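Every protein chain but one is kept in place in this view of the complex.
Going in written order, the chains are labelled A, B, C, D, E, F and G, and every chain counts its residues from 1.
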């Protein structure tokens, strides 16, 4: 039941076409269900310009195709994350304009939003094997309306590489810092930066890195304030949150 | 070596008072050390208006007194966190204007910053026993220049309490959501809100909550994007990060 | 806004005292907030005969006193769980009829409900040190309207003790089985019983029982179907759930 | 030794065909062994109408075929769980009436029991990838004599979807709530429902969900009473327990 | 119902004082319950010469006193383990002949059994802080009828100490090897000995020994066959099992 | 240097063919190295009748072939454990008399030892999927000189099956009890038996059994004394230890 | 900006071609960035004679080829670690002099450094399956300028093998001790040796060795001082650290 229907109901009451008792009964059933759908719209409204996202892992090609086909072509870009080349092909059958970002494992359907902040989102990685997660964050942030600066392979074992590029850190509106193994990079960046740092642990590593637990704990225990952590390998979540932060006050 | 000294050295070179070789040798030793101190100032500059913070747990009363006494009285407020009543007394001996927030376990020295954003920082807790952590976040955010709205005891076992106060969520510039036990609240708030959610797991709980591990994992695995996590019981870190986000673009 | 108020609003619309636009505007704001309170009542209605419960651990004596004083004396019994003797004294100041069950660590305020099922709730423990958790479950179930049969210290290391009392298992409408250390008892009872088994791991134990993790895992891995697990030491939860099951179909 | 044989022995004693000493000796050896078998029958009796179940994972096709062939065709339906299509084919060779439920990974041999309760078992999932576990629970409950209502993909990140379907929750005799990742759904449903909630964590997820540990801990720590937990991915166990609860008092 | 009663029942049948139907009915109810008690006796019989044991931790002084007073003074020695000096005093009030072994934290009531094997039980510890656990094992083994040889503080960091006393290892009928920290001693002893090695991890240690988990894992992973592990700090269990092994074939 | 050589050296000293200084020098170098080999022999002597064992997992076919070929054909049987059919074929090329036990994954080279104890080793499993581990234990025990009685699929969910076969437990000289999932069987058997119980957790299971951690913890926490635990899936270790125990006093 | 450029700038200042202000401005920007590169050179200088290392796992063949091609052929040997045979082939296309060490999984490009210490690096393993990790350490140490002595398969279950070769331990300048499963070897070697012991846990094992956690904990808890631990399976790290220690004071 939408606003239109509520209005009609009220007019029926005013016109005597509906009794007060009937109206009360209808309205009692309304709240959660219909407001539920109402809120959905409100939310979509609030988030205008943001991307829809589909997590592809664990969905069949058929299911993904169906979801893409059912989405309205309303100008809001769609991100299909964790997408294999096969997923990309299937999506391109339905939406030939879809673009596949292979390293990021993302298919983008529709036109990315225009950058809304003068500050870029800076994305740093400790190693080269963290790049797929970084690209997932980067493509997400770009599609949602941010300029992105990439600073890859600046891990703490060679701290001079990071220190040689402090400008990038200082320019950024928000930082995404990605690391596996010892996960120490966000702590150092947090100590150097004046803006929020989103730390992303990666499952890259061997030995006692335990598929991301070691860098996750390191990041949670960061001695620098201003550092928050998202799930292991969650590049999409980092890019999404970075957008929310970077668009603040706009 | 500061800028003044570099200038003097260069003039000595120009004047022939110093050879190029001598100057090269001096400059080779310079970078990290002196720039180190230089950067320190820059940072303080960048963060002007932010609070200094002293983590009191594990420090002796004597040490805390010494640190407080040594801080410049430059208008920047100082937060002494995890402070017992004894710590508060000792600080008040040195700085009689210090104010003790007992539930938050924080001593504030100096005048809190003026709110700089029209949006409040909203702080939600699942239960009443999460309130000390919430107050640590609240006092931190207030001292660093934010208005704070508190919405306590709105845990998911009685979801109607949360739904009855959606306005608070919608007004906020950033949300801090604090929960122990099942840690489910940030997921729901993340699904309702359009601004960043900082999730804080608390060590409150019993049985298999394992001093905060259970809600920590819940929060990291939140199905709602836009949720980031800080360390268990880390109210200060949440308040600090919330400030960085809430002051973005200002 | 309750039903009465909705009715008045509708009549105002019918009478022309309120415009449709005004009414729509009022109704749009209503749903979550007021329905929130409405649902609360509905729930209380549905659960009539059930107990209110206050978890005392981590609350101050002052807080507990305040909560008890604020509760309506409407015949619904109140359980104050994890209550120390001091808590009991404080409650008895406000409600002199309160009864303290020391082993169960529960204060009962008000009159327990009458048993509603012909089947008792049977509560078994593996050892004697599991008895406090068992009594928490037992008092909870009794107050909420069940007869309780206790069968304590029938652990698997002396299986003959259990087998000597099969009648109790067969009579019960639902079983609560409590064990620490190896946590094996629910598996065996689950294999013998035809009714649901609620397994409660306890933190009783030493060595590699890890404060209840060992029996918790044992119970989750029970090879007998019909066994569900609640949190470590959660006697109240077990008693509550047992009541819901035992009152089914009544 | 069955009742018949005991009777014969006693008559032999009465007739003097057997001495008291001989009879004592025979009876001393009897109890556990023969009563063992006796109990087996009793149990089967008690559970009449319930299904037999075979867990197929880790059994060879040959073994499964043998077990199915050996089962009496006595009207009690048989559930072969975790069955691959190959398992289904093998079973259908022996019992051509067997039906394969592919998503549930269950083969049902024989006729499902008639629904015995007016209340349905309601099964909710947080996401679409939880559906295989949900279907395992659903088919189990249906075969054991329940109507099932499915409410899939109503996770907490979009709480309006759940709130839009409260009727299903209110109609149910018992609820099975299935979730991976943050595992928060059972807490919310537990707060809304007046009947028992069986929570099933799933191994669906990535990052720090650790193959189901994260939602398992969330569910064990649920702040809502009336929630019990079964093993990770254990749809069969949930369906079985739901039946025991839903048939209570019938 | 004991053998005597079965005999009487059978004679009543033979005499016609009881019908066959009545006897069947009585016997049907008998097995588990009464055989339960019967088995208890049988077991006691089988274990004649073994000690009764009471685990004192978590029992009140009153409870312990009651249990001791209720035990028959039948020559079987009683071990009260994890006993504080207060426990010892209380026991000595009831049984003045009780002896308190302070380091072992055991009170022995009654006369220890005579050694039954020519081979001693050899007990080795890695460090001096493992001695309380070792003494618990030693006193248990002595009371249950074994000679004990102690070889303490022969940890692997000074392997020469162990190698200097190989005779003890070679003489023993069974070995109990106790270690905290790295828990490496049982592996080496297992490689040198031809008899079973019972490994006992202790919670002694600091850093990453995690209250006994580190040595527990070491011992479970021992590369030497013939090593079995009991619970952390479980000296009693080790002494009991050592007796069972040392008395084999006697 | 063997005893013969020491004797020759001493005679050379006595005959003046070697100086004391030369002999001292030779003897100084001797101890560890040569006694090393001497001990090896001594050990082999002590363990005469025991089997050699080769753990095949992680070794190449070439390596296994080489080891088998290098072993002396001295009547001592050799066990190649964790052997695939390919391993069996390779061994049979070198030793055509080798026998492959497929379920046990063991190749036996040479003639098993004669049973040396009148008591069998009884091997119990909770489920059918524990059988490979049980067979590894059984073949090991048989080859090392024991009669073995198998009692499979007697898990605690159907306790009557176990109680129906108490004779096996009572006849045994030592018990090996194997279980995955809840791992509860050894606790019950330990309560019924008067001889040592070797508990073997298996990695069989799903959900929260965590590849054997759950049953491992259950077994370590067994409330029945006389239970010791070996590594997860370590059938060979259990069979070896059972032999050491069963041959005690012979 | 390198030293040459600084010199030119200073000469421009001296010659009046550049103003002091301009020079200050240039120098202000210099430190981190350019000194960054400067330090890199310095470091390379300090480490002259050390090897460059490329971790191949997780890099594409194309990436590895590119890195190798880009490295200067300056006499410093290059180690490509965790290299498959395919990686070796690709490297040999670019650098035909590359040598593949298959067991060590290392490709060495360029000429190994000459041994610089009279003491060898001794590398011990507990088992044969630890050899790949040992060879990674051995080849690393050899290429970086050490003689290596190998002592494999001297685990604690047969301590005589280790004691038979004490000379190797005494000759060494530093020891690398590698073990899986119980990880006990470094403790014993640490007790015998007077030089540093680098302990390397391996993921070799089964059951409760948990992919290296068990030996890792054992080694961290080593009772012998002078033992330090590197990551699980980290042969390269051990070889590198051993070189740093063995070249100390040279």
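Methods note: a residue touches a chain if its C-beta (ideal position, glycine included) is under 8 Å from a C-beta of that chain, and two chains touch if they have at least 3 such contacts.
Since the structure is predicted, the reported quantities are computational estimates derived from the model, not experimental observations.
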item	value
Chain not shown, its touching partners among those shown	A, B, E, F, G
Contact residue for the chain not shown (choose from A:23, A:148, A:181 or A:238)	A:181
Hidden-chain contact residue, picked from the options A:18, A:81 or A:222	A:222
Residues in chain F touching the chain absent from view	3, 6-7, 10-11, 13-14, 16, 20, 23-24, 27-28, 30-32, 35
Touch list for chain A against the chain that is not drawn	126-127, 155-159, 163, 181-184, 187-188, 190-192, 205, 207-210, 213-215, 217-224
Chain not shown, touching residues in chain B	32-37, 39-40, 57-59, 63, 203, 212-213, 216, 231-234
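Please note the rule applied: only the chains that are shown with their structure count from here on.
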item	value
Of E-F and D-E, whichever chain pair has more C-beta contact pairs	E-F
Repeat of the A-D interface, chosen from B-C, E-G or E-F (over half of contact pairs identical by residue number)	B-C
Separation of mean Cα positions, chain F and chain D [Å, integer]	39
Chain B residues counted as touching two or more neighbouring chains	158, 163, 192, 207-208, 220-222
Pairs of chains satisfying the touch condition	A-B, A-C, A-D, A-G, B-C, B-D, B-G, C-D, C-E, C-F, D-E, D-F, E-F, E-G, F-G
